[in-house]
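Omission of a single protein chain aside, the complex is shown with its protein chains in their original locations.
Up next is subunit A:
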């Protein structure tokens, strides 16, 4: 993003924060109800080490979950693409299954899998795999029919059609799915930590909620946003490195 493009949203953000600070000072609202940005900053710097600990735990969980979710999504996409019968049988159900809120099945996962890493990973996989699977499947199916004909007439077999055309063609769409999954994965990690965890930003939030520490909850929210942006940024970087030669749009 260029400076010229980054400036307007940055100014908006600064204005919002300034307005927020002004409101808390003028209205004299209680800190436990709505802390001012300065209060939040103080709360963050006062707990440096603890926060770092929690953040690292959540980051680790996020990355494991994101990796597993993406792998699942890609596997589902490729299988459904290569086996049309499977696609016909499974795809509609897959779409419907997305109406089940993950937060509603999460407690069930704890009953089945306990409080360890397993149910947390499953929660993240559940929120991550779908956007990746749908985006990739779409990309795989929509490759240029002209190039498909060309390759077939040139004697390409199914494997070559997949590796030389369908897969590279699906990459940009796959990355759209990955970007959605990247933000979902952080949110999935935090939710899974609400279920019960020894460490992590989600667990930290639950404790601060019980203590009515709104300032610290805002700190946690800030960390979640930052983490989501970092994972998103990693995906964008990976996209820049792998997707070549397309018209910038």
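Just so we're on the same page, contacts are C-beta pairs under 8 Å (C-beta built on N, C-alpha and C of every residue); 3 or more make two chains touch, one makes a residue touch a chain; residues count from 1.
Basically, contacts and distances are computed from a predicted model.
Among the names given as "ABC transporter ATP-binding protein", "Cation acetate symporter", "Xanthine dehydrogenase family protein subunit M" or "Acyl carrier protein", UniProt records the absent chain under the name "ABC transporter ATP-binding protein". Taking the complete complex into account, A:160 is the one of A:12, A:50 or A:160 that touches the chain left out.
Interface note for the absent chain: among A:94, A:117 or A:147, the touching residue is A:147.
Annotation: of A:171, A:191 or A:206, A:171 touches the absent chain (contact as defined above).
Touching the omitted chain from subunit A are residues 144, 146-147, 149-156, 160, 164-165, 168-169, 171, 243-247.
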